[in-house]
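Written below as structure tokens is the structure these notes are about.
For this view, one protein chain was removed and the others were kept in their places.
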Amino acid sequence: MTATITRVPVRGEVRESLRDFLYLESLALDEHRFSDWLAMFADDAHYEIPVRVNREKLAEWELSPNGRIFSDTKETLDLRVRRLETDFAWAEQPPSRTRHYVTNVLAFETDLANEFLVRSNCLVYRSRGSDAEATWYSAQRRDRIRRDGDGWLFVHRWAALDQAMINARNMSIFV
Amino acid sequence: MTATITRVPVRGEVRESLRDFLYLESLALDEHRFSDWLAMFADDAHYEIPVRVNREKLAEWELSPNGRIFSDTKETLDLRVRRLETDFAWAEQPPSRTRHYVTNVLAFETDLANEFLVRSNCLVYRSRGSDAEATWYSAQRRDRIRRDGDGWLFVHRWAALDQAMINARNMSIFV
Amino acid sequence: MTATITRVPVRGEVRESLRDFLYLESLALDEHRFSDWLAMFADDAHYEIPVRVNREKLAEWELSPNGRIFSDTKETLDLRVRRLETDFAWAEQPPSRTRHYVTNVLAFETDLANEFLVRSNCLVYRSRGSDAEATWYSAQRRDRIRRDGDGWLFVHRWAALDQAMINARNMSIFV
Amino acid sequence: MTQTTLGVDALLDRARTSIPAGRVPIRIFNDQEIFEREQRNVFGKAWCFLAHTSEIPKPGDYVVRSIANNSIIVARDEHGDVRANLNMCRHRGNQMCKSEMGNASHFRCSYHGWVYKNSGELVGVPYFQEGYETKLNRQEWSLINVRTDQYGGLIFGTLDPDAPSLEEYLGGFQFYLDMYLKQSPGGSEVFAPPEHWTAKVNWKICTENFTGDGYHTAVTHQFAVELGYFPSSGSTHYQGWAVNIPGKGHGIGLGHTPGLAPFAGFPDDLVTTIGRSLTPEQMEVFSKTRTAVGSVFPNLSFLIQPFSVKPGEAGVRFCTMRLWHPVGPDQIEMWSWCLVPVDATDEYKQAAYDAYTLAFGQAGTFEQDDFENWTNVTRQAGSSLARDADFPYLMGLDGKVLDDWPGPGEAVSPYVTDRNFRNQWATWLSYMLDEV
Amino acid sequence: MTQTTLGVDALLDRARTSIPAGRVPIRIFNDQEIFEREQRNVFGKAWCFLAHTSEIPKPGDYVVRSIANNSIIVARDEHGDVRANLNMCRHRGNQMCKSEMGNASHFRCSYHGWVYKNSGELVGVPYFQEGYETKLNRQEWSLINVRTDQYGGLIFGTLDPDAPSLEEYLGGFQFYLDMYLKQSPGGSEVFAPPEHWTAKVNWKICTENFTGDGYHTAVTHQFAVELGYFPSSGSTHYQGWAVNIPGKGHGIGLGHTPGLAPFAGFPDDLVTTIGRSLTPEQMEVFSKTRTAVGSVFPNLSFLIQPFSVKPGEAGVRFCTMRLWHPVGPDQIEMWSWCLVPVDATDEYKQAAYDAYTLAFGQAGTFEQDDFENWTNVTRQAGSSLARDADFPYLMGLDGKVLDDWPGPGEAVSPYVTDRNFRNQWATWLSYMLDEV
Partner (left out) sequence: MTQTTLGVDALLDRARTSIPAGRVPIRIFNDQEIFEREQRNVFGKAWCFLAHTSEIPKPGDYVVRSIANNSIIVARDEHGDVRANLNMCRHRGNQMCKSEMGNASHFRCSYHGWVYKNSGELVGVPYFQEGYETKLNRQEWSLINVRTDQYGGLIFGTLDPDAPSLEEYLGGFQFYLDMYLKQSPGGSEVFAPPEHWTAKVNWKICTENFTGDGYHTAVTHQFAVELGYFPSSGSTHYQGWAVNIPGKGHGIGLGHTPGLAPFAGFPDDLVTTIGRSLTPEQMEVFSKTRTAVGSVFPNLSFLIQPFSVKPGEAGVRFCTMRLWHPVGPDQIEMWSWCLVPVDATDEYKQAAYDAYTLAFGQAGTFEQDDFENWTNVTRQAGSSLARDADFPYLMGLDGKVLDDWPGPGEAVSPYVTDRNFRNQWATWLSYMLDEV
């Protein structure tokens, strides 16, 4: 990871288009258009959020090598989306009001000409029901995004939450 | 609204200029230059924030069709700005320290060649006096922005707050 | 400061490159690569955060003319970085998980052809240990950035926190 | 000033004599013990506002409201009757309604699936045979009912089954409520769903202010004086009447501007027809009232007044209804509605609502300053140095009740007086001391 | 419903008779006083779960866990023994370990530099000569020790030095725990570090649910019924057994699906070898169990069941262990582990973990709905209108204990019953009344 600072980010049109892809993804999520969102993933896509463990500075890892909050294929993402589309996904009744604040978007070339590594920060605001207090998720994301005709597809969404103790009753939303 | 994902966002110079217009607007607000801010609105502009009601998933609406927190014309915005410029706008004494974090800016063409629909997420941080706790407003915005010579003017600012129970003693600031 | 609104921001490639410089800076900080971060500062650089005092609307100043939370030269920044690299910087043991959300980046020309004034909003999310509650720092930044070959160097980082009563046990991180 | 602090009992006991003498303990405006006793003694016994009938016009319509810390479903059942029930499943306590409003004939619990009619009756229990061997007495496990009653479209509830009737409780204040509730022969209606927000404010400060605090207007809302948005001036502003219902706590301030047209701000057709549903005595009082700002004890308030964006013009007459719902000694959830005349045109209703949002409502230019002051009052009232001290409620201590006042209750003039508040806090005290 | 509210003592006293009769006070699920007494009487005396031995396999390994509001270092010392100590420096109280896990032979305090062995012994004091004139008795100032004991890889601790042995405490529930702890002849192990998160939930609601609440499954997790992800249907779902250890509070629900293969979801080689470390009686019970959901009093729970992403397929058998750690009357810190069979292939372990994350864990599709309901239950249980009322625990009140049940404790059929819960809250009550 530490190599990225020496790599020159991709700029211009490609980056703008990749960034818009992230913005359009956020819109789909924040407008609860989960099927539209799912369609932005390649069939071989992987969606993962590692478990974070509170470790001291020199520990080998803080993001668990094998622990996952999410470890989804397109098949299991599809299960989640179909679940949300039933009338019985109580965790989202009433639906969360989410807002994905996507910033610091940097794109890098990869070893594949048609795939880019896109890094971003994503702050999610989530409000439920009549609660006066909102829930926040702060995450760094490293996505692998593949060119698909005029558009793009997620091949890999990797997001790491910035907390070891997640301050939310559940993760019924997507980061 | 759900149609927007299939529409191709406006890119390049026009979008960059529109985004800067939003950034300069934020600067005016955060620096308490309310007259400068007002000058960014067209004479026929409308500024509105609907009332949000906590509803279940399949409800017809969650943003009230007729309830409004703000429903301002340029005339009433002018009243608000003149009020803030008196020495008696106690709600802003001492003035709020606001910071508008504007992200996810997407521009779309409209039926008018010189007007664009600009969508953005806006997270407002607000600190008052010596309070250790800040107030947050999370909002989605859909603005209609009109070309005006080299610059731009707001024709319509539409912002929806992401809470049904607003966690703030008042709305003496602008989103 | 109030003059900036009438100045036309720098756009296109230069601004994109300046913005990426800020993003790469954030990455260095959030990945705890403090030496990399230090290398982004010119030898004559100054890093400062003024003390904010809760004042009424018409007060001459709210940011103290002489009070500083940080007032660092490259030499003292270097001391801070070397400190963080010891095993005894308890304030960062375990290390803060920071995320710098950089938005509203506007660049302006200065009287020097190779230096730009770059304004940005920076929201810092900071999570420690197993705390369920995160700490937030909201700041406006006005940086002076100098061209350095293909890259850039900070000549002046000026950041003002938006609180008079800082809600955090310490400032062992950088904004 | 010593640091020994009176216990709550002693403090309240001292207040028996001090309140009528014009001294109210500062501490009651921000104190945890006071809050807890209020929740039990005041909000556990008084008639508390729940909803306006125009919010649930059709069978199945419901809204979810609160009394004390109880979430309450207020529904119109299949017979058209209004029913109020605790929003808690009797089986294991799940929340039944998760939204603020909707329409449903039945509520089904998302935990184990018990089903209730919107009237609260338990009608469906899964595995009634296999699990309960049909032995559960379903009648016994209906939703916990809350007693309700109505006046003029206002639905009130009380947690006290032994409370006196709403009519007795209002004790004549209905006369004045009609100013808000009968804005047209067809009555008044809610224009839009209420806004709500939280504020670090003690509810009593708000209620008091809306029980006729004409004293604050020209200072708190000085911007409006400055910019010319007031239909009264500093020199006439204190004019008018303050009326309260002794022993009941309700009170109203009636601001009067000499020379202002009756019902200024209402459209002509309303002005000519409004009397149809009012008594001559009401007409006499209402027609000389510019601003009417009053409260039903404990925490429901109203304001009606003309407002114009163009200084000097009559503008429109808008009306707000608000509930200062306490959730802590220094915190409320604020509910704010706009009431409009049923018989007015859509354009007029919209104009009245627009005036309301500009002046009151969370972004209202008047509301903002009130909440700023109240937040500050609440914080300071918790000061340990002020815990044994009083605020002066001395205005109008020797004021004479008007003999010839056409309405119920006791009226005095001028409008600017502490009289309504002394009655309000004396009433509050009788609740706190369990002497109602 | 009057507003007089029972004191906690009276409430608990009333519960002595009401709980066995099937009525549990609502208030115990959200009340500050109840919480405080629980912290002292329940969590100060019971055996509380700390860690699984597979989390600290090597000397020096440690994890940091909690009992009540105490942070506790659970370490494997240089002799390979497990030691638990309060994570507080004895000198001025600094936190010793600042991470959740690691490996260290010694802990050095970052305030004044005292050094302890990982077993808790104080071995280093700066300026021992210059400051203490060598007079400090180092033995006296070791870390505060916490008594531990183990069963089947589970490390428990108790704050009560006089507590009965863990074996007596479990009282036969070991028989059922083996379903989770002996998933293979080599036992079970933790697959990855636990997730943890906070939720506004009362811990008792969670424990109860995981002590065999088969009643909620088809409703709370109705999405799975809808999408075909359940290996049982509504019509068979109540089938199975509920078993508890009287007077100990432990209980388990054993869901049974007629015709389902024994140990469905386990790979064939596990199914053929699993009996090696189990008794014939265990095999009899385990082989007919589809789902086993049980709890060790007070707050450790387990679930094992088959799950497949493809409706109709056998899928994998996953197992979760969870700790509902109370931090307030309406708040827990949730810890969730996945236990896998030691002897299974890496592929199988990964598949079991993936099924776990999809179903349970913070983003689990089942977990999500449980926590939503529990959050809502907790909030509503605090309603003042419900403070003197009870929830019905009437299911299976006349149920007959099975004579021929091969395991310890009392077993009834069907699975859907309140019997386990009545035992659970009666046990809880005996702790609260200091009568254990």
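Going in written order, the chains are labelled A, B, C, D and E, and every chain counts its residues from 1.
Rule of thumb we're sticking to: contacts are C-beta pairs under 8 Å (C-beta built on N, C-alpha and C of every residue); 3 or more make two chains touch, one makes a residue touch a chain.
These figures come from a predicted structure and were not determined experimentally.
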Please identify which of the visible chains the hidden chain touches across the whole complex. B, C, D, E
Listed residues D:G187, D:G396 or D:G409, member touching the removed chain: D:G396
Which parts of subunit C are in contact with the chain that was left out? 49, 51, 53-56, 59, 64, 66-72, 75-76, 79-80, 82-83, 86, 88-93, 164-172
Missing-chain contacts on subunit D, rising order, are 1-3, 5, 26, 29, 205, 215-216, 218-220, 238, 369, 372-373, 376-377, 379-386, 389, 391-392, 394-398, 414, 416-417
So which bits of subunit B touch the chain we can't see? 88, 90, 93-94, 129-130, 132
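Everything below uses one rule, namely that only the chains that are shown with their structure count from here on.
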Would you pick out the chains that touch subunit A and also touch subunit E? C, D
Among the remaining chains, which ones contact both subunit B and subunit D? A
Among subunit E residues, those touching two or more other chains are 98-100, 196, 198, 220, 333, 369, 372-373
Of all the residues in subunit B, which ones touch at least 2 other chains? 54-56, 92-93, 101, 103, 123, 164-167
Listing every touching pair of chains gives A-B, A-C, A-D, A-E, B-C, B-D, C-E, D-E
